[in-house]
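Every protein chain but one is kept in place in this view of the complex.
What follows is subunit A.
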């Protein structure tokens, strides 16, 4: 299945991880480009991260002990700077 990440947009795909020995709890996906990018979901393996990075997306995986909200806000602030420049 495909999921469209809009240009200069941020989403998280924690609910789309089908965990079969998956090390991360959540994944933040940032589209820093000015083009919509389609990503494949659900997430089955860690290879997914590299595949999506090749498409130009910024992928931030978070583990159980990480603060998801902190990571999300940090990525969002970075994206806001990009948006202002665009």
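Just so we're on the same page, contacts are C-beta pairs under 8 Å (C-beta built on N, C-alpha and C of every residue); 3 or more make two chains touch, one makes a residue touch a chain; residues count from 1.
Keep this in mind: contacts and distances are computed from a predicted model.
UniProt records the chain missing from this view under the protein name "Nickel-dependent hydrogenase large subunit", selected from "2-oxoglutarate synthase subunit KorA", "4Fe-4S dicluster domain-containing protein", "Glutamyl-tRNA(Gln) amidotransferase subunit E" or "Nickel-dependent hydrogenase large subunit".
Touch with the chain omitted from the figure is made, among A:34, A:64 or A:85, by A:64.
Hidden from this view is one chain, which touches subunit A at 1-4, 9-18, 20, 25-26, 38, 41-42, 44, 64, 68-69, 72, 76.
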